[in-house]
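What follows is an incomplete set of chains from the complex, kept in their original frame.
Read from first to last, the chains carry the letters A and B; within each, the first residue is number 1.
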Amino acid sequence: MIYSFANDYAEGCHPSILKALTDNNFIQQAGYGDDEYTKNAESIIKQLTAADVDVHMIAGGTLANLTVLASILKPFESVVAAATGHIYVNETGAIEATGHKVEAAPSENGKLRPEDIIPFLNKARGHHVVRTRAVYISDSTELGTVYTKQELSGLSEFCKANNLILFMDGARLPMALTAPSNDLTLIDIAALTDIFYIGGTKCGALLGEAVVIVNSELKKDFKYHLKQRGALTAKGRSMGVQFDQLLRNDMIFDLARHANLMAGKLSNAIKSLGYPMLIDSDTNQIFPVFPNRVIRKLQQKYGFLVWKIIDSDYSSVRLITSWATPENMVDKFIEDLSQI
Amino acid sequence: MIYSFANDYAEGCHPSILKALTDNNFIQQAGYGDDEYTKNAESIIKQLTAADVDVHMIAGGTLANLTVLASILKPFESVVAAATGHIYVNETGAIEATGHKVEAAPSENGKLRPEDIIPFLNKARGHHVVRTRAVYISDSTELGTVYTKQELSGLSEFCKANNLILFMDGARLPMALTAPSNDLTLIDIAALTDIFYIGGTKCGALLGEAVVIVNSELKKDFKYHLKQRGALTAKGRSMGVQFDQLLRNDMIFDLARHANLMAGKLSNAIKSLGYPMLIDSDTNQIFPVFPNRVIRKLQQKYGFLVWKIIDSDYSSVRLITSWATPENMVDKFIEDLSQI
């Protein structure tokens, strides 16, 4: 039997969520996000961010990204993302389908810096080119890296100075905030971005992303956008209950920390066996470089993505751990690898 | 405390779903609808429809409607719906946001007949007008009515003869198929439509609609559309498990039958108390006409929508029951009404 390190959504959800869903199953609730669980989750997020935010639950990351960006941008405005950004490479043109150009900045580590964005502002052809209006970042990034407080502050200042809206895709935000190298808090995230989301799908929920709107100009009419994009869930309670649970006692962060720890253990062992890493990451995605014959051996027992062909002999792979990864599978992987 | 007859998504889900979610919670599964539960649900639907259909789970009705229609229509093609149709009146322009006109045909009972569609085909101005290419119907309709086999067969023939794609919104299809006046089966639905869905959200699931593609020309590339519209759920298992349960042993139909029975009991009692119905319906939505003072009294104890103002003294209301409606609340409502 194959054990999968292919992604962080291979299992169900944290058992406490199933218990909560069961406990309140027959309590009638208002629809469309007006249930008390969603309100409770919103209330916890207000505390965690120390900000008067609006919170909306959306059933998936691409749906969240397209709904948020379509709500922010005028028809001729664009969003800039790292060339590795999910909205640029991985969403089948979902943003463009709402009418907006995604502009891609080259990035080696998945992160954006002010200097990466400047060329887009300097297109300087007036109405003959799109106007860059939003900046999309992800934390942790698609390469497992995280923003430091200094980096995010710099980006935030730059955006404010240039009238750019800063939107953070937080599908793996809990992993970012519990990474060893992280020095950001949810309070910082809310202070430094205009809108972001806290991922549920990859962080212990059955499904759902909690979109957090900080910038008050973006709050008004957001439910119209939700409804129009098919993102306003009738039985909103089904996500409200989950985030209500995940956010209690910082459970979501404990789950993320476990995912990071398991990846860290894998990473350290792999490195100590002499294999290099394609990218330096301390969250739940790691990118070791193996000889192809090692990869073929591992594939007999483990599922994972071959990320990048390095040369005719070597490739890097992507290993992902999650809240549900049992430590003994990590140990087994390390042992199997050490035997090859 | 107020008991709500406002909609059929006020509670959680059937307990057997929570049990199944719990039982298989830690079994790893492929993402994006390739899990074994979704495959199993698909397999049951193939049996129930006696057709080689493709099945895709989508997290909500509006998202299903917009994804399906955007996948079917060329840019200049339109869909015709009853003027009461959900896509025309209730989705904040979701279909138009994908670029397509929704053409509305007047309808008194929420149903479409060939003669309602003919005028749209006869616009006959060539490329100066949209080309009507799809027909959207719902069963049961937004007014609680259901199609007979004769009606649906007539519509189906008409569509085939005129190169129109017939799409059925089945958010409440289980209620339709278990209505006293119904003579259709899932086999008929699959034989007579090109694409339809079986509602989960309103029929005992936490969320989810199972889109069933019958017409093989519509199958290809559908996942591209799903992904682009944000409708391809990473943790597809979360809906797969639910439909796998709901479809076993016809449970979804048992749940729907209960909803219909509760509405029927309400309806009979209301009529025997001398109140007329705005529309004749035998599914889980009923539309009694009450004096406004009766409505005000009822509102102290029950939640429901005031549907239509009849005159200065009378209005019709919409009462909805569901798989979760306890019979004693129906009895209580009847008693309370009889006391007014």
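What we mean here is this: a contact is a pair of C-beta atoms (placed from the backbone, for glycine too) under 8 Å apart; a residue touches a chain by one contact, two chains touch by 3 or more.
The structure presented is a predicted model; accordingly, all values stated were derived computationally and were not measured.
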- Task: Please report the number of identical subunits in the complete assembly described by this file, where 2 are shown.
- Result: 4
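We take it that only the chains that are shown with their structure count from here on.
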- Computed distance of Cα centres, chain B from chain A, in Å: 33
- Query: For chain B, which residues count as touching chain A in their complex?
  - Reply: 3-4, 7, 9-13, 15, 18, 21-22, 24-31, 59-67, 91-94, 97-98, 201-202, 206-207, 224, 227-235, 237-238, 324
